[in-house]
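Just dropping this structure here.
All protein chains of the complex are present and in place, except for one that has been dropped.
Here is subunit A:
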Amino acid sequence: MAADIHKKKGWEGPNGSLVPADGQPTERSESPTPGLAQGMEPGAGQEGAMFVHTRSYEDLTSPEDGDVASRSPEKGRGYQADQTSMEQISKDFSELSTQLMGMALDLEEEMRPSQEDKMDLSLQTARRDSARSEKEDEDVTMEAWRMHQKHVFVLSEAGKPVYSRYGSEEALSSTMGVMMGLVSFLEVEKNAIRSIHADGYKVVFVRRSPLVLVAMARTRQSEQEIAHELLYIYYQILSLLTWTQLNHIFQQKQNYDLRRLLAGSERITDNLLDLMARDPSFLMGAARCLPMAAGLRDAVSTCLQQAKAKSLVFSILLSRNQLVSLVRRKDQFLHPIDLHLLFNLISSSSSFREGEAWTPICLPKFNSSGFFHAHISYLEQDMDLCLLLVSTDHEDFFTVSDCKRRFQERLRKRGMSHALQEALRTPFYSVSQVGIPDLRHFIYKSKSSGLFTSPEIEAPYVSEEEKQRLLELYQYLHSRAHNSSRPLKNIYFTGPSENLLAWVTSAFELYVCYSLLGTKAAAVSAVNKLMKWIRREEDRLFILTPQTY
């Protein structure tokens, strides 16, 4: 079960280069401009990145997915490649808003939550709290079951149920049979079913042999975004079994009941779906760092880096789905999807709080054919700081456990525990620190580092429903910006309760939410101020000097 590490060299494609090409300026500009080269934007690592470089929806546009490849985004078409002045941007904005006029109506309609939706949300949150066993008991013939915002089903190609988000799989076997029927009916003609749009529902199909994943959603997400979430579920299953084992099983026995092997993991998948509905990390395809002084972070990283062992590939320190530090083997990069799966695993179970856990885990984007072995433990019981050590050797528990001990000892010796505890006490910063009056919230992602930052969600987004609505707005902007047939670089939109702005360049992505009181001109000029603020704070908000063993 030893995981062999493939020296990955396959990501040197046009979107994959991790270092700025030769000849590009290496000093970091004081005031970021739209022409900012990748690797120079605020938050970009000074010594390369920690992550594999990714594109939005890259998996959905890979050759794996057949005909979609031909629809891959032709980026920058119809837009000037290099916009260099703010005037240009303002002009683009006004052009865009006229272009958007046609769709603004339905956009507005889509953004406005109907009475019915609100009811669903509260229903859904209530459901979420209930234990898994209650979920299993849910009667699938009831109206309440139909009312869920998003259903997710996983089935085998033989039509056997593997997973259902709500209700028991057995009760749904005939429904799943119909789904498989639909899939295979179209396959006879060498076609593939992608989605069905009807009556406010989107039914999205993702086929990853030997599994079929289906989502039935009433959210405002685009088809691509829903498909992307389904892929996460697929990777989640791979992380438990590996691709090799999954395929082997179904080659041996086509009608195998996979639920046997996945028993006990439903909670992890449920948690992933819930997390995707409220954490923008998945949407951004990036990780968020716990804000802390650069000096402290570097010192912690050094301690982590020194507590190394031969079999270690990644050492990750995290707090509630926020990255504190990541040290990796020199030639190995982590894929954000793999990191998200690790974060989800840790947040889905309280069983890691006691003792030291040692579990096989496949990181499907890194190597889908083998298992790594993860040592998971919390540093102190009442402290939300989790250490994750990823090793290649399943026999190495005690060596890896000793790494943890050495790391803790170093922290203690240098007296950093207290400072760390302080940093953990303020896991979010307030948007008021930026000093832009009408600014309510923003998400900024540095593409080259694969990291993003975002302030705490504050009033008026207080209730769970409001928070979710804000995320849905971002999802909408994101899907517009990354639409495969018509990607947009700049979006300005005046909605019923907020003004929104999106700005996507080759170096960064910025999504901003303003109060309704501001004007478009003010919003555009505030972007500059916001970027300057992020640049000023970047060593606190990002990991600029990632370390290797």
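One rule holds in what follows: a residue touches a chain if its C-beta (ideal position, glycine included) is under 8 Å from a C-beta of that chain, and two chains touch if they have at least 3 such contacts; residues count from 1.
As a working rule, contacts and distances are computed from a predicted model.
Chemist: Which listed name, "Fanconi anemia core complex-associated protein 100 isoform X1", "Protein Wnt-8b", "Adenylyltransferase and sulfurtransferase uba4" or "TBC1 domain family member 2A-like", is the one UniProt assigns to the chain that has been left out?
Modeler: "Protein Wnt-8b"
Chemist: Just one of A:Leu317, A:Leu345 or A:Leu530 touches the chain that is missing; which is it?
Modeler: A:Leu345
Chemist: Of the residues listed, A:Ile196, A:Ala294 or A:Ala357, which one is in contact with the missing chain?
Modeler: A:Ala357
Chemist: Among A:Leu262, A:Leu363 or A:Leu488, which residue is in touch with the absent chain?
Modeler: Only one listed residue reaches the unshown chain, and that is A:Leu262.
Chemist: Could you tell which one of A:Ala227, A:Leu240 or A:Leu411 touches the chain left off the display?
Modeler: Going through A:Ala227, A:Leu240 or A:Leu411 one by one, A:Leu240 is the residue touching the chain not shown.
Chemist: Tell me where the left-out chain touches subunit A, residue by residue.
Modeler: 1, 131, 240-241, 260-265, 267, 345, 348-352, 354-360, 374, 394-395, 397, 401
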